[in-house]
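Once you've had a glance at the structure underneath, I'll fire off some questions.
Of the protein chains in this complex, all but one are displayed in their positions.
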Amino acid sequence: MEALTNMEKANKTFLEEVSKRSGEKLSLCYQCLKCTAGCPTAPNMEFRPNSIIRMIQMGKKQEVLGSSAIWFCVYCQTCGTRCPNEIHIGVLMDALREMAMEEGVHAKEKNIHLFHEAFIQSVRRGGRAHEVTMLMEYILRSRDLMKGSLIPGVKLFLKGKFPLLPSFVKGKGEIKRIFEKCKK
Amino acid sequence: MRFSYFPGCTDHSSSYEYGRSTEAVLETLGVDLVEIEDWNCCGAAATHSLNRLLSLCLPARNISKAQSAQVGPLVVPCAGCFSYLKRTEYVLQHDEAERKEIEGIVGFTYEPSLEILALMDVFLNRIGLGKIEEKVKKPLKGLKPVCYYGCALVRHPKITQLDDPENPQYLDRLMKGLGAEPVDWSYKTDCCGADLAMTYADVVKKLVGKIVSMAKEAGAHCIVTSCGLCQMNLEMRQDIGLPIFYFTELMGVAFDVKNQEKWLKKHLINPKGLLESLGLS
Partner (left out) sequence: MLEDRGAAFGLEGRGKRTREFALSETLLKRSDPRTLSEAIMKKLGVFICHCGVNIAGTVDVKSVAGKMGEVKDVSHSADYIYMCSEPGQQLIRDAIREKGLEGVVVACCSPSMHENTFRKAVKSEGMNPYLCEIANIREQCSWVHQKEKQKATEKAEEIILATLKKVRENEKLEAISVSINRSVLVIGGGIAGMTAALDLAEGGYEVILLEKEQALGGHMTQLSKTFPDLHPALPDLFTKAKGIEMHPGIDLHCYSEMEEVKGYVGNFELTIRKKATYVDWEKCNGCGLCIRDCPVEYVSQFERGLGVRKAIDLLYPKSVPDKPVVHRVHCRYFIDGSCRKCEEVCPEKAIRFNQEDERIGKKVGAIVVATGFDLYPREKLGEYGYGEIPDVIDGLTLERMLSVDGPTKGKIIRPSDGKVPKEMVFIQCVASRDPDRYMPYCSRICCMYTAKQAKIYKEQVPDGQPYIFYMDIRSDGKGYEEFLQKTIEEKGLLYLRGRVSRIFQDNGTVRVLGVDTLTGNMVEVAADMVVLATAVVPSDGVKDLAAKLRATVDRHGFLTEAHIKLYPVESSTKGIYLAGCGQSPKDISDTVSQASATASKIQALLSTDQLLQDPLIAFVDEHICSGCGICVEICPYEAREMDSRRGISVVHSALCQGCGACIGACPNFACELRNSSSIQTLRMMDTFV
């Protein structure tokens, strides 16, 4: 029987911090579950979108930042469009992932995290995304052979839709500076 | 008619069909596209997932370039790119503190007069359906597509400011203008899960399977999209062989533009059989 004894000050800060960071008015949540009802990836989350909000209200910082739910959100914004209280859960999830990384919380969905990282790396290098280098980096770092993705990936490659050579911007310096200044 | 143009990273790779057909169709309509000089990646899903500030600054650089080019409104064909550019535009217009921060990092002063338009918006509201209908040589008679808008164009409506988020009509109107008979269905704006396409194939297969099978159930011959990620994902993760077109490809068919073969052959699911069966190839 897990009992929550008084809200500790640190926990109250979590709600405040997440609210501030995301700009979302989380205390307004009705728990009507409209978000979860329309979420395409909710079936894969251990805590559904509405529960994530409730857990933030209840100060469950570790559970929230360590959840797979925050990585499964695909930012389709179905929730945010339909929420009666205008809570953009997509934006909230972005903020939670950032917080998780800053706090050094191990990403529960490592591969999703690495895939995003690989993409960003590819943009960092040349200012534009390059599928082949991005996928190579992802496969190397995650050691995910992308069982289900390999064959279609090869097909795309064979169709010439994944060019071998990347296209770079001229202003690489500008891109580098932006990346530097946006470094967390 | 001249527009500033942001092709996006997939223009010459996974969205090859979209890029080429867009160019051909706009040429037919006499529209000039001026590519943003030295544009960069919009940041896509990965960037906003991990770094909010970066996800605002990368599009901002493109906005700054389009602004200084002074060509006119900025047209973005890819739905994903469109939504990230619009998101940055929204922040620049509504959050003064963040605007100043972004301006400082990118090194420009935001000018709210620059319009950012989705490609279909240009077709319907700038060029006009009348002009498009004039150019139709081969009406898409007998073709029954379902129009699939996905997430990025219509959500969040306050940001994208494009069409109705629950029952959008732009593509349907365009298809009717081309002589096709778009089929009404209920999955126009359901998410295909493309962000997880490479990492959670099984999750995505389920989402795509639903969309594709529901299109088939509605009696559609094909799905029409306007998003590079959706198009690739819908082709790659289905196993019923339903063709997935970019809407500009069907405009190309109707306008009977040259060299269609160049991009039609790139599809993972070959659409030519369908076009031939209706005498459109």
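We just call them A and B in the order they show up, numbering each chain from 1.
The rule is simple: a contact is a pair of C-beta atoms (placed from the backbone, for glycine too) under 8 Å apart; a residue touches a chain by one contact, two chains touch by 3 or more.
Note that the coordinates shown come from a computational prediction; the quantities given were computed from them, not determined experimentally.
Enquirer: Please identify which of the visible chains the hidden chain touches across the whole complex.
Expert: A
Enquirer: Could you tell me which of A:Arg21, A:Lys34 or A:Arg54 touches the chain that is not displayed?
Expert: Touching the chain that is not displayed is residue A:Arg54.
Enquirer: Please pick, from A:Leu15, A:Cys73 or A:Leu156, the residue that touches the omitted chain in the full complex.
Expert: A:Leu15
Enquirer: Go through chain A and note every residue touching the omitted chain.
Expert: 1-7, 12, 15-16, 25, 27-28, 31, 51, 54-55, 57-58, 60, 85
By definition in this document, only the chains that are shown with their structure count from here on.
Enquirer: Can you give the whole-Å distance between the Cα centres of chain A and chain B?
Expert: The answer is 23 Å.
Enquirer: Write out the stretch or stretches of chain B touching chain A in their complex.
Expert: Against chain A, chain B makes touches at 9-10, 12-14, 16, 38-41, 43-54, 57-58, 61, 105-107, 151, 154-157, 165, 189-191, 193-203, 205, 207, 232, 236-237, 266, 268.
Enquirer: Flag every residue of chain A that touches chain B in the complex, lowest number first.
Expert: Touching chain B: residues 40-41, 44, 72, 74-78, 80-81, 88, 94-95, 97-98, 101, 109, 111-113, 115-120, 123, 127-131, 135, 138, 144, 146-149, 152-153, 155-156, 159-163, 167, 169-171, 174-175, 177-179, 181-182, 184 of chain A.
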